[in-house]
Each structure stands twice: as structure tokens, then as C-alpha cells.
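Note that this complex is displayed minus one protein chain, with the remaining chains in position.
In this document, chain identifiers A and B correspond to the written order of the chains, with residue numbering beginning at 1 in each.
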Amino acid sequence: MLQLVVGQLLNGVIIGTLYGIIALGVTLTFGITGIVNFALGAFMAIGAYLSWFFTDMMGMAYPISILLAILVTAACGFAADQTLFRFTRNNLINGLIVSIGLISVIQSALLLVWTTTPKNMHYVLPGILNFGWFIVPKMKMVVFGVLMAVILMTYSALTRTWAGRAAYAFAQAPEAAMLMGVRTRLLQTGVVVYSTALAGLGGALYASLYSLEVSMGSSYILKGVEAAILAGIGSVMGALAGGIVLGVAEAVGSIFLPAAYRDVYGLVFLVLILLFRPSGLFGPGR
Amino acid sequence: MKRLAWLLLFAVPLLVHDEVVLTILVFTYILGMLAVSFNLIFGYTGQLSMFHAAAFGVGAYVTELAMTHLGVSFWVGMLLAALFVEGISLVVGSICFRFKLREFYFAVVTLAFSEMVRLVVLNWNSVTNGSLGINLTTKPTIWIPTQGLIPVEGTRMWYYLSLVALMAMVVTCTRIVHSWMGRCFAAIRLNDGLANALGIDVFRYQLVSFLVGNAGAAIAGALYAYYLGYIEPGYLSIDQSLAIVAMVLLGGRASMIGPIIGALILTALPHIINFSAELRVMIYGLILILTILVMPKGIVGTLAALRAAPAAAGSYAKRSDVL
Partner (left out) sequence: MFFEAQNLTKRFGGITAVSDLSFSIEREEIVAIFGPNGSGKTTLLSLIAGVVRPTAGILIWKSRRLEGRPPHEIAAAGIVKTFQNPQLFAELSVTQHVMIAAHLRLQRQLGVRRIKTLFRADGGSAELADRVDHVLRLCRLTELRDEPAVSLSYGAEKMLGVAMALMCEPELLLLDEPATGLGQEEIRNLDGVLRDLRDHGTTLCVIDHRVGFLGRLADRAIAMHHGSKLAEGAPGDVLRDAGVVEAYLGRPHA
């Protein structure tokens, strides 16, 4: 029994990092551009399809495919920023609608190119790791490791580099940052591009584990937003923690209660947090 | 002038015989009810509720369940559905407004509740038949003076039924909006701190607008389901909630008729654009994007702004295009 619980917990943690990477994109975008980019799920799908395409259809080595997928996704993010998000800074509702429209555009584009047939990447890293009572596919561990590394790198980049601290400053006090010479437009575009790159990475890694279909991103963006809010929008490590908390809440809930309602447990948890601690688990206190 | 336009609508089925056009109009009227009721909460009281699709779907399901398990007529079933939805809305609304959730957080929490309800509907197979949905074979019946109780079938009958229902809803909402309660809603939307200071119980009126709006959605749900003949969990999906928001934004949230125009456009669009399904979805997305960037007030709002004198524009209590 304990095995089961711990096993589920660890699974929850691993999937939580996937939620976390999207949550990170959400929280960065909100902190710097003032909107929630719901299309991040669709960008995740782009990254997933591209990495599948490069690996299975073009025969490239998987790591190269991932990099290429990220680059292309980021380029799409840049295009989206310049044509759309640039006009919806700090306007939540407009940003919401625009990103929703973008989801339709991206998903239908993916459908046009690759049709509705689910895509399955061949096993890039077959085999499992056996920790006695906890068995996990090697690929999952790799995904976990890569995502953790990227999130941690983002965190230290934000806190240690000039660009990162400029971003923090801007999130706290936009006008002051502008007066101090922070190139705000560059910063905002940069954040949008970076968050789509993160989503692309998440998708590219997702492709090695699961079957792909065009709407794969929709539940992830929802979970990503949940996780970001859970942790408190604006907190980078919080995004990771929020994702993990959500993943664990879902996993644990599924042990004792019907698994079909998996998503509900996370939602209930989210609502409770929002009611009693609206700034999130790690946000500035009330 | 406006009355004339409404009267003309009654004449349409006599002049137009194209089934497709009439069908589009029926869906427009029913979805128009959905959008107008949503706008009461969103456009007039300023709360972005993502719970509307849930109210819509639950209204449909409960009507069917009442008719099947309790043997009541469609109308009683619809009433029971509305009451049931009101019960849920009371709980959800009380929680949200008691905790004073703002804008974005309100949207997220209502979305969370909506998803919870959808998941219950999706998984409670014994009652709702899960993802397979329910095929509706019974029909609503109405009493006609010379013919007695007859079933509502055929596009023409549905046309008149839905038109009357829409008008009833528009009249009700207009009355509310033009009354002291409408002033409370506007006050809450524009500056709830000031409204509070002036003695308006913000919590109470937020809840009232939420309840009235959701009741409208439930009724629309019942009508939609029985017209379409099929209910499935997709009624409660996020896509449906977003479509409602899209209708209101497209048409304009500052008037009663804006949401109806938005419903018309989004309903008619797939028929006008005769491309593949994917391309249609893409164009839908592009229209959404273009509208919000170029015409944030929606079609009706933008037209009104172009016509009105600068000083008088934008006041809710004096809107001339509210019917």
C-alpha cells in the first residue's frame, strides 16, 4: 500500500514538472506583460509535433530535434507577439480572447499539415529504472531531469543576471524600471518568446512519452494556469512547486477516490487555495 | 422603429423558405438567449463568469432527466432544471462573491467549478450516459387553441418558439437593466467600492445577477437540447464558455442586442465559409482576434459610438439601442 502511495506520489511529482514548465511560462508572461497566454498549450503542441516530425520523419537525433523544435516554436512565439500580443499588453480580457483565437489558428494549422491521426514517437530511450518498489521508465526520469534543470536555470538567470533582475524590477515597478533604462519592449517580447520556448520544450519532451494529438495542450495550459495561481503568480520557483503540488494532489486523489475525477481534485484544491490564500501558496502574504 | 424590426422577424418564415437559413436563425435565437443572459453578468455587472456553459449544459441534462424519470412535461422539466441550476449557482456564487474574488480570479474559480461539474457529468455514466450523450426522442408540446396539445417539431414551429423565448428574455433583462437594480449592477461594474459606500450591498447584487444570468442559460440549454435532439458533455466545455464570451465581445457587450448579433455571426459563419473543417476553425480564430484588436466594442458598440454625439455616448441608463 505504501508502495502504491509513494509510487503515485513520485509519478505526480514527475508530471508536476511538466505542469511546472507551463506554469513558469504562464507566470512569467503574466508578470511582465500582464496577460495570461492561453495559447501556451498550443505552442506546446507545436513543439511536440515538430520534435516528432524531426525525429521520426526526418530521422534526426532526438536531442537535435528538441532543439530545433524549441527554436521553431520560439519563432512562432515571436511572430505571435509582434502581430498580436504586442497590442494587448496589460489587457487581460483582450489577451485572453486573442490567445484563444490563436489556439484555433494553431490547432487547425497543425491539423492541416499533419491530420488528426495520433502520432507516436518511437521509443527514444526504452527501458526502465528499478528502484525496488518504484519502477519508472528511463525516459520519464530524463524528462524530469531536463525540466528541473531548465526551471532551476531560469530561476538563477532571473536572480543573478542583469537581464533577469531587470525583469524582476519591471514586474514590480514598471515605470521605475523604464526610468532606469530597462528596455521594456524588448523585455516583454523576450518573455513571450521565452515562455513559448519553454512550452515548446515541454511539448518536445512530452512527445517521447505520450501519443500526440492536436488538442494535447489544452489540459496542460489549464493545469499550468492552475499551478501558477496556486503558487502565486510571479513566483518562479513557485511555478515549479505549484506544478508539483498539483501533480501530487491529482495523483494522491486518484488513489483513494475514483481516478476518473482526477482533474477535479486538483481543481478543488485550487479553489480552496484561492479562497483562503488568494495570493497563492508562495505569493506575498495577504 | 425597433418594435418594427422585431415584428418583421415574425414574418420571416412566411417569406423565406430556405431550411438552412431558418435553422441558422433558430440556433441564433437560442444561443442569443445564452449570450444575452451571460451579458447580464458580464457586460452589465462586470463579472467574467466562466460558469455559463455549465449552467447551459446542466439545464439541458436536468430537463431530460426530469422528463424521463419524473414523467413531467418539457416546460415543467425546464422549470425544474432552472431551479436546479439556481441551486448550484447559489453555492458557486456565494463562495465566489463572499470571498470577493476579482476579475481574473473570479474567472478562474468559476472555470474550476464549471470543469468540476463537467467532469461529474462526463463520468456519471448511469445518469448521464457519459461521453456518449443522450439522444432525445421526446418533444416539447404546446397547446394551440384549435388543435389541442401538439408536439413542437419542424423548423417553422421551433422558429416561433425560440423567437418568442428570446423576446421574453430580452424584455425581462431590459426591464431589469433599466430599473434601480440595473443601476446597482452598473455601479458594481464601474466602481464597487463607491457602490458599497453608497449603501449598495455588492455581494447581494453580484449574486442576483449571477443567478438570473444562469437561469437564462439553463432555459437556453433546455431549448437547445430539444431542438438539436442530442445532449452531450460538450455542452459544458470550456470551448462553449469561450464561444459565449466570443459572441458577446463580437457583437458588443454594452447593449442587449449586441450579444444576439454576435450569436448570429458565430452561428452563420460555418455555413458561409464553405471550406474544410480545419480552415473554418482557423477563420473563426482569426475573426475573434481581429474583432478584439480592431473593434473592442463589438459591432454594435462600434456602430453606436460612430453615430452618437461624444458627450452622450456610453451611458447605460440612457442607451438608445437597448430595446
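General observations
Note that a residue touches a chain if its C-beta (ideal position, glycine included) is under 8 Å from a C-beta of that chain, and two chains touch if they have at least 3 such contacts.
What you are looking at is a predicted structure, and each value in this text was computed from that prediction instead of being measured.
Considering the complete complex, the chain that is not shown touches B.
Although one chain is not drawn, the whole complex shows that of B:R175, B:H271 or B:R307 it is B:R175 that touches it.
Residue B:I200 is the one among B:L48, B:I200, B:L236 or B:V281 that touches the chain not shown. Interface residues of subunit B with the unshown chain, by the touch rule above, are 175-176, 178-181, 183-184, 186-187, 190-191, 193-202, 311-312, 314-318.
As a working rule, only the chains that are shown with their structure count from here on.
Centroids of subunit A and subunit B (each the mean of its C-alpha atoms) stand 33 Å apart.
On the subunit A side of its complex with subunit B, the touching residues are 36, 84, 87-88, 92-94, 97-98, 100-105, 107-109, 111-112, 218, 222, 225-226, 229, 258, 260-261, 263-264, 267-268, 270-271, 274-275, 278. In the complex of the two chains, the subunit B residues touching subunit A come out as 48, 95, 99, 101, 103-105, 108-109, 112-113, 115-116, 119-120, 122-123, 238, 242, 245-246, 249, 276, 278-279, 281-282, 284-289, 292-293, 296.
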